[in-house]
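Every protein chain except one is present and positioned as in the full complex.
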Amino acid sequence: MSVLPWLVAAWLFGVGVYGVATSRNFIHLIGCLSVCQSSTYVLLLSLGYRWKAVAPIFYDHPPGTLAVDPVVQALVLTDIVVGATITALLLAMALRVDAKHGTLDPQELRPLQGEGH
Amino acid sequence: MSPRTRLALLCLAGACLTVPIWKVAQALPPFGAPTGAYGPAVNALGPPLRHVSNMVSAVNFDFRGFDTLGEEFMLLCAVTGAVLLLRGTRGESLADKAGIIPGRPRERRADATILICRIFGPLTLVFGLYMALHATVTPGGGFQGGVVAASGLLMVYLGEGYETWRKLVRSRVLDVMEAGGALLFAMAGLSPMLTGAAFMQNVLPLGAFKDMLSGGLMLVENVGVGFAVAGGFAMLFLEFMEETRALKSETQE
Partner (left out) sequence: MSLILGLLLGLAALAGLGVVLSRDPRRQVMAMAANGLALTLLFFALQAPDVALSELTVGTAATPLLFLVTLAAVRMNRVRQRK
């Protein structure tokens, strides 16, 4: 089953999008968005993996040992930390929405609601 | 759009995409046998060119340092946005104590929790500092070390409670730390241009292989990222915790 990681990444993304589309609570929606993010991490890291290779840190192994791809690891590493701060920004927005409208249900909120409606 | 319509459209999209996803999964290189040439080239050229042993840090701060500059500023923007949203509408009628929800039992903090947090809080801070400084030799770096240091501050909150934590952690210091880290990274990029080199070119002495002080300009960028990430996460914790403060009118009852 050498296609299992790609299928797991697609499954995680699909499950996350399903959660976002059918969510009844903004905070639950933000959690499902983080599942979508984690699917990209799984995909990228699986693309760089090589059988019988070590981590790309040449402290214990001499330089020249077969190692996995370090470029995708660098991408995922910064992505995880920045993704967490974006989640914090979304949570702050959810707090403001709840303070203004009194509800956290995405299906009860309509966009661009004016003050006089 | 009603929820049923949305779910029906989602299922339709999923059904249409199943076959293309299967075809793409078959067409990608098999798991464990990547065909790209960039990764092995970095692994082969990194140690002799830059004298570092952590290839991921070398890619993050040297070979693809410009991307990390973008990510750093993305972090700065997200933290600024969240802080702006929270600070701007908070108002002045909040006391310095944690808020209480009526009807929930108030338990005293357990002694075991206080002891463990007092032992492991400073230990986590030191570990985060160690991990951030040894970016070029062992797994670690500014991003990981900064987040670990911020979670060390969190253990201080768990052990001491909100009032003590609020006195220890000052938001001015965190503001300066976060902005200073981003500025340091940008300066590390611009300073080589003063000597005639390219943007973010590694002009500092490269040091010895497997030594902590190796990598040249990577160390400066690393320190900048560590400060920015630690300051940013700690500021997010602080601002979110401030949302749960009690109102002044409630504490005077």
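Read from first to last, the chains carry the letters A and B; within each, the first residue is number 1.
One rule holds for everything that comes next: contacts are C-beta pairs under 8 Å (C-beta built on N, C-alpha and C of every residue); 3 or more make two chains touch, one makes a residue touch a chain.
This one's a predicted model, so the numbers in the text were calculated from it and none came from an experiment.
Trainee: In the full assembly, spell out which visible chains the left-out chain is touching.
Mentor: Hidden chain, whole complex, touched shown chains: A, B.
Trainee: For the chain that's not shown, point to the residue among B:S53, B:Q144 or B:N222 touching it.
Mentor: Only one of B:S53, B:Q144 or B:N222 touches the chain omitted from view, namely B:Q144.
Trainee: Go through chain A and note every residue touching the omitted chain.
Mentor: Spelled out for chain A, the touching residues are 1-2, 4-5, 8, 11-12, 15-16, 18-19, 24-25, 27-28, 30-32, 34-35, 38-39, 41-42, 45-46, 49, 53-57, 67-68, 73, 76-77, 80-81, 83-84, 87-88, 91, 94-95, 98-99, 102, 104.
Trainee: Footprint of the hidden chain on chain B, which residues?
Mentor: So the residues of chain B touching the missing chain come out as 31-32, 54, 56-57, 99, 101-102, 131, 139-141, 143-144, 147-148, 150-151, 154, 233, 236-237, 240-241, 243-244, 247.
Keep this in mind: only the chains that are shown with their structure count from here on.
Trainee: How many angstrom between the C-alpha centroids of chain B and chain A?
Mentor: Whole-Å distance between the two chain centres: 15.
Trainee: Which part of chain A faces chain B closely enough to touch in the complex?
Mentor: Listed in rising order, the residues are 2-7, 10, 14, 17-18, 21-22, 46-51, 55-59, 63-64, 67-75, 77-82, 84-86, 88-89, 91-93, 95-96, 99, 107.
Trainee: If you look only at chain B, which of its residues touch chain A in the complex?
Mentor: That would be residues 3, 6-7, 10, 14, 21, 24-26, 28-34, 36, 38-40, 42-44, 46-48, 53-56, 58-60, 64, 67-68, 71, 74-75, 78-79, 81-82, 85-86, 89, 137-139, 141, 143-144, 146-147, 210, 229, 232-233, 236, 239-240, 243 of chain B.
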